[in-house]
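This is the structure I have questions about; it appears just below.
The complex appears here without one of its protein chains, the remainder shown in place.
Our next item is subunit A:
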Amino acid sequence: MVQLLEIGLANVELNLVSDKEKRLKFCINDHMDILIEILQRLDGRSLGSAACVCRLWQHITQSDMLWEHLCFHHVSPRLPSGVRPVVAALGGYRRLYMLCLRPVLSRLGLARQLSGGGGHQEVVRRVWTRHLVELSLSLFCVDYYERLGSGGGGGGRVGDASASSLMFLCKPVNV
């Protein structure tokens, strides 16, 4: 928890050097707006860890707005406003990130590494093109559709809680 705070605080400029204020304890939980600003800048894994810190942080990290920011704020031009209700209807940004975006990005990042490209953050961000977004949304929609089928018992598959057609994303990468 201390490490997370340090990382977060490093990104935000806080003026704490006055001697008098040093004696007062600073608790980030009293400043929700700063906390949200910090959490918005974390990557997915850190956000997941942050959710385990305390109940307040868990509540905040469950807000879909944070995950929406994580998913799409790198995309330019900005996605149309109609995307948000669609994603919300299909299961939310957190699920979109965990199920589709994260494995897709790691696969594509790995593919670039294997094909000789660099592996750092800049390359990963450049990869977030329109095609990637559209493909992820399509796969997410197929996932929702399959959950409809297995939940309703109308399809031919019994007792299959996880989305089956996205299982290929969960397979270990054959390096």
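Operating definition for what follows: a residue touches a chain if its C-beta (ideal position, glycine included) is under 8 Å from a C-beta of that chain, and two chains touch if they have at least 3 such contacts; residues count from 1.
What we mean here is this: contacts and distances are computed from a predicted model.
The unshown chain of the complex is recorded in UniProt as "DELLA protein", chosen from "KIF-binding protein", "DELLA protein", "Dynein axonemal intermediate chain 1" or "AP-3 complex subunit delta".
Looking at A:Ile28, A:Ala51, A:Val75 or A:Leu108, the residue that reaches the missing chain in the full complex is A:Leu108.
One chain of the complex is left out; on subunit A, the residues touching it are 80, 82-83, 85-86, 89-90, 103-104, 107-108, 110-111, 131-132, 134-135, 137-142, 144-145, 148-149, 152, 154-157, 164-165, 167-169, 171, 173-175.
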